[in-house]
Every structure is written in C-alpha cells, then in structure tokens.
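Take a look at the structure set out below.
Only one protein chain is missing from this complex, and each of the others stays in its spot.
Order as written gives the chain letters A and B; numbering starts at 1 within each chain.
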Amino acid sequence: MSVLAVEGLRKRFGALAATDGVSLTVAPGEVHALIGPNGAGKTTLIAQIAGALTPDAGAIRLMGRDVTRAPAHARARAGLARTFQISATFLDMTARENAALAAQAFARRPLNPFGAVARDRALNAAAEAALAQVGLAGRGDMRARALSHGERRALELAMALAGRPRLLLLDEPMAGVGRSETHRLTETLQALRGTVAMLLVEHDMGAVFALADRVSVLVAGRVIATGAPEAIRADPAVRAAYLGEDG
Amino acid sequence: MSLTLLAVQALNGLQLGLLLFLIAAGLTLVFGVMDFINLAHGAQYMTGAYLAVFFYGHTGHFGAALALALLAALALGLVLEALVWRRLYDRPHLDQVLATFGVILILTEGARALFGPSPLSLPRPEILSGAVPLMAGLNYPVWRLAIIAAGLAAALGLWLMVARTRLGMQVRAGADDAAMIGALGVDVARLFRAVFGLGAMLAGFAGVMAAPVLAVEPDMGDGVLILAFVVIVIGGVGSIRGAFIAALMVGLVDTLGRSLSTDVARLFLSPAAANDAGPAVASMLVYVLMAAVLFARPQGLFPARAG
Partner (left out) sequence: MRAAAVLLALAAAPPVLEGLDAGFWVVTLSRALIFAIAAMALQFVLGRGGLVCFGFAAFMGIGAYAVGVAYANGVEDALVAFPLAMLAAGGFAALTGLAALRTRGVHFIMITLAFGQMAYFAVTALSAYGGDDGMTLWTRSTLGGFGWIEGRWPLYYACLGAAAATWALLRALGASRFGRVIDGARQNPGRMAALGFDVRRAQLAAYALSGALGGLAGALLANHAEYVSPAYMSWHRSGELIVMVVLGGAASLGGAGFGALVVVALEEVLAGWTQHWRIAMGLIVLAVALFARDGLAGTLTGALARLRR
C-alpha cells in the first residue's frame, strides 16, 4: 500500500487551474522528488497534501486513509510531517524548545496543564536526540532567531522527524542554503532513506539526483512524466519544458 | 399581526438597513484599503448628528445645517487622520483598537460636556415632514422614505465610484496591495486620506439623516457601531456589496424580530414571561445570525480579500 496516494486532484483560482488532475503515489521508504519550472503549481499541490488548502476535486490518501478534507493536525497524527518553504521555526524559542514542542505533539498528554514543561525530562531527551540526528547537538540553547539559515533548516527537519512520521513532505529544504550546509543536509536526508518516505520538492538538481528513487515533473498543474531520475533526465518532453522555459 | 403593520415594520427595517449601510460602507472601505480597524467610526456618526443640531441652531435652515455638518465632519475626519490614524497604519490591530477606543472616550465625553447628557432633537425640513399614504390604511413618514432614498442613492454613488472612477480603481487596487500601488507611483498617503474622508462623510451623513428620527445623545454611536461590525462580519470585510446586502439583512432581521418576537413568544410562554423573553431574544437575533453565518462561512458572505 502506498504511503501517499493522490488521485485526480484539481484546484482552480478563478480562471487559473493551479492543479489540473494530478495523480501520484509515494511507496513506503521511497524518496519521490517533485520538480518543475516556476509557476508549475508545486506549492499549491504541497499545500493541498498538507491540508492547508482544500482541493476542488480528487482524493488524497495517507496509508489508505482518505484525508482529502481532514484538517492539518489530523494528517500530522496520521503520520504526515512537513517542512516549510519559508522557515517556520518558533524564532523566540530556543532550538531545544522547538524540538521539544514538536515531540510534545506526540507525547501521551500534549496539552497537560500540570508540571513545568521546561524541566520535562522526557521531552528534553527527545529534543536532544532529534537535534543530534540533524547535526545540531550542542546548539540546543541558542534562540532559533540566532541560528544560521542552514541550521534553521536543519531544526525544521528535526521538528518534522519528532513524531516518527511515515511521510515527510519537504518543501525546498535547500532553498537559500550555502554549499557546505546543503552537503550536510543532503547527508542527513541520505541517512534517513528507507526509514521514512519522502516527497521532496526541490530546484537543486544535485540533491534531487543524489536522493531520489523516482522523479515526477509538474508543468502547468499536470504531471507530464514520472520515472527513475536518469529516465527523466533524458525525457524529451521534460527537456522541452525546462529548456523551452530558459530559451 | 396585520399586513399593514408588517409592511410598516419592513419599511422600517429597510430604513435601518440603509442607515447601517452608510456607516458600514466607510468602515469596510477603511479596513479593506488600510487594514485599519476604526472603533471611533460610530463617534463620527454621532458628531455628524450633533454638528447638524449645532448648525441648525445657528442657521434655522435644515439644508444649510446638513451641508455645514458634512463639511465639518469631513474636516474632523481629516484632522483625526493627520493627527492620530496616520501613525497607526503599520501597527498591529491591538494598537489600533486601543487608540480608537481612546478617541471614542474623548469625542463622546466631549459631546456630553459641550451639549449636555440629555437627548436633543433635530426637526425635519418642512417639505419632507408629514406622512404619505402608501397603501390603504398605511401612512408612512416622508422623512423615513427620504432616508431610504438617500441610502439607495449613496449605494449607487459608491458603486459607480468604485467601479468607474480612477479613485475607485485605486481603492480596489489598494485593497489588494497598497505597497504595490505605492511602488507604481500612486500617492498612497493621499489615497488613504481620501478613503478616510469619504468614510467620515458617509458616517456623518448617516448621523444627520438619523437625527430627526432618533434621539441625539452622546452614546448614540455605540449601538450603531456594533451593528455595523456585525454587518461587516456577515457581509465580508472589505466588500461594499457584502456590506449592502448584510446591512439590509441585519436591518430587517432586527426590526422585524423585535416587533414579532413577543407575539411569537406568546405562542410558547405565558404573557408575563413572553413580555420578558420576547425583547431579550429579539436583541440577540442579529448576533445569532452573525454566529450562524460565521459557522458556515468564517470569511463572511462576500469576502473581498482572499485571506
């Protein structure tokens, strides 16, 4: 059973069909990259899968469960985690607090009104583990605002992994990140391969070809090709879509 | 309830609705273009009424009083914009709420200090006083018909302005993205001033029109402001069309509700209990309507902005 199954998704904004009958699947443990020129509708598609936008038609299934109209938090509990294109960490909290908050969502009593959360050993331990996993061990006491852009991206990833998701939605994780930190992020994602399925939206082709098992190409709201990275690289329709764009 | 009485109440509801539209239109425009929540808008309505009373006292002529009151209301709106509102455009809504609340206190108590707490009245102009027969056994006051006509004319004028004039185009564009049109060379400060001035005049105009039928007192702006908010929430913030339709809905529901509620309550309760429960329920009707609309459509019926 696919971890994610999108069937015939449609979304219009007035006269613009941002999503025009998109279908794709993500298998367990697979890294599925989504690429396409600017304006192809990648952000809209991700928003619908994440639950931030309601599709006009079609279905979205998570582990076989229909979540087309489910609210975002229900999808998170069903095993979906995401990172945001524009870093969405809590800037006034420390890195550890950010990670602890992410872990809290999956703790036994996430809204517990008793007990001082700052001294919560279980949450702090989970937070430290998550930070270590993305290479931020020792940076726990820094305010998120004081972290570098790349470190904040890593923190976002740590937060997404806190609930041991089945599917990771990565919305341009390499955007604006410097070369060495891109390398580190790619290594971190490589290490995760097989443990969690990923739908990776990216422009950085190096990362895409290093990580992806399959690639889907989105143009004008439609998937024009799906297949192994090398096949996609050689596909004439894909080359036309990209090279035609650049002229 | 007889058909005549129902017709009268329906017309009253229409009148209230159009009065509310005049006030809500300014409020929703200011919000749509400047993202500014102006609690003091009700006080502008109140000052319009007081200004009319003041000028009538000095000129003895309704038309002159109306014209002078409108000019003074416009002037007051522009002064407030220059002194206070201008500093708040980029501030969070909480700051705007506090500042406009402060201004309400100043204006309301100021009116009380200058004119006293007792209700004042403004006589209707000669040619528009009295009543006309609309149907058999139904005489309706001419002035209330004048309010309805004025409200509809203002609605038409606003629609034409927004849809057909350059100012209207700037208003529509500004509602989408004020920073953008500033970058395109539009004098945004002047646009904001124009929108505020227009809103102040509409509210003041509503105050002058309402003065002959309602009591002119310092707190008159409060109730009307809350209803205007309900109208905007139901109609969709930033939408003039939404404000128009919602204002008519609110006016009719409130008026008809109040006149029918006690009778309806009598069907279920004893006369004594109904006399208590009827008005209580009537006063809550528009809010229940608002809550119901919100439940189905949190952005209102005709939201002007996407987010």
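We take it that a residue touches a chain if its C-beta (ideal position, glycine included) is under 8 Å from a C-beta of that chain, and two chains touch if they have at least 3 such contacts.
In this text the structure is predicted, and so the values were computed from the model without any measurement.
Touching the chain that is not shown, out of B:V53, B:L68, B:L122 or B:V233: B:V233 (per the contact rule at the top). Note that of B:A10, B:L71 or B:V84, the residue touching the chain absent from this view is B:V84. For the options B:L11, B:V33 or B:I104, the residue in contact with the chain missing from this view is B:I104.
Of the candidate positions A:V6, A:V22, A:I60 or A:L101, contact with the hidden chain is made by A:L101.
Contact between subunit B and the absent chain runs through residues 31, 35, 37, 84, 87-88, 91, 93-99, 101-110, 112-113, 222-223, 226, 229-230, 232-233, 237, 275-276, 279-280, 282-284, 287, 290-291, 294-295, 298-299.
Listed by residue number, the positions of subunit A touching the unshown chain are 50-52, 71-73, 76-77, 81-82, 84, 88, 90-93, 97, 101-102, 104-107, 109-118, 120, 123, 159, 162-163.
Going forward, only the chains that are shown with their structure count from here on.
For the pair subunit A and subunit B, the distance between C-alpha centroids works out to 48 Å.
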